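Structure below; questions to follow.
Omission of a single protein chain aside, the complex is shown with its protein chains in their original locations.
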Amino acid sequence: MIRVNYFARLRELAGKGQETLERDTMTVQELLDWAEETYPGFGKDDIQVAVNEEYALLDDVIQSGDECAFIPPVSGG
Amino acid sequence: MIRVNYFARLRELAGKGQETLERDTMTVQELLDWAEETYPGFGKDDIQVAVNEEYALLDDVIQSGDECAFIPPVSGG
Amino acid sequence: MKPFEVIESPINPQQYADYVLHAGAGAVTLFTGHVREWTHGVRTVYLAYEAYVPMAEKKLAEIGAEMEAKWPGVKVAIAHRIGELHISDIAVVIAVSSSHRKAAYEANEYAIERIKEVVPIWKKEIWEDGEEWLGAQKKYPSKGEESI
Partner (left out) sequence: MKPFEVIESPINPQQYADYVLHAGAGAVTLFTGHVREWTHGVRTVYLAYEAYVPMAEKKLAEIGAEMEAKWPGVKVAIAHRIGELHISDIAVVIAVSSSHRKAAYEANEYAIERIKEVVPIWKKEIWEDGEEWLGAQKKYPSKGEESI
């Protein structure tokens, strides 16, 4: 089970802040592809993925129990 | 009558903060020369003169009634 | 207070300046980023900030560690507020102390640049006639350039 978090524009698009995927492992790229397919207009090319609160690479493997987050371009400050 | 003000090291050297010279006019250079002679160790080469709260040039003429100040190298901040 | 934090209540900047001050500090720089009324000729009614709080606090602390590595001897505190912010409210505060002034200025400016690059915090502008999440520099280059 993989937990994913949505923020800002993506939270509004998904209509939720969090959900869980019943998967044992997947790559970051696979997670982004899944999100783009599930939520048209997701815009995966501009989105980074954090795994356990750290930015991840597209090839990184997500394990069951990991906490993921989609990070659209930040605008703090 | 020209009023002159001393600060910091120069105030301690002159033993006073202020005095008046019974002169009608003099140049800034003449004022510095007078000070060096009157207070040995004055160090006129490192000192600027302000006339009426503005930095003056060596050739500027001081008039009776002007307020002058010897400005040793500043160290605010 | 925590030296690196995301908070929902109004920011008291003096608290962070006090935190970084110590007997060896000759200079303290305190930067505050405020909600301003007009951006690109559009009047802002308020801003809504959102964060991935645990990761944002971790990233703020990492920025502090980067600063201490680049400018040895600096002491740092950073806080970012989230929620609804109105005109002139403080969104972010950065406090830096150092023995000499140059490091305090440089490190402080470095911090705000890094916050805008890596800390998962997002800002939505709410105008009288609309709203928009900011941050997509690729799509809105003029906004990216002109954010505080």
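Labels for the chains are A, B and C, by order of writing; each one numbers its residues from 1.
Definition applied: contacts are C-beta pairs under 8 Å (C-beta built on N, C-alpha and C of every residue); 3 or more make two chains touch, one makes a residue touch a chain.
This one's a predicted model, so the numbers in the text were calculated from it and none came from an experiment.
Asker: Taking the complete complex into account, tell me which visible chains touch the one left out.
Answerer: B, C
Asker: Determine which one of C:Ile7, C:Val53 or C:Ile87 touches the chain that has been left out.
Answerer: C:Ile87
Asker: What residues on subunit B make contact with the chain left out of this view?
Answerer: Counting only subunit B, the missing chain is touched by 5, 7-9, 11-12, 46, 50, 53-55, 69, 71-77.
Asker: Provide the residue numbers of subunit C that touch the chain removed from this figure.
Answerer: Given the touch definition above, subunit C has residues 13-14, 17, 21-38, 87-88, 99-101, 104-105, 108-109, 112, 146, 148 touching the missing chain.
The definition used in the following text is that only the chains that are shown with their structure count from here on.
Asker: Just the number, please: Cα centre separation of subunit B and subunit C in whole Å.
Answerer: 48
Asker: Using mean CA coordinates as chain centres, what's the gap between subunit A and subunit B in Å?
Answerer: 72
Asker: Listing for subunit A: what residues touch at least two other chains?
Answerer: If we look for residues of subunit A contacting two or more partner chains, we find none.
Asker: Scan subunit C for residues touching two or more other chains and write them down.
Answerer: none
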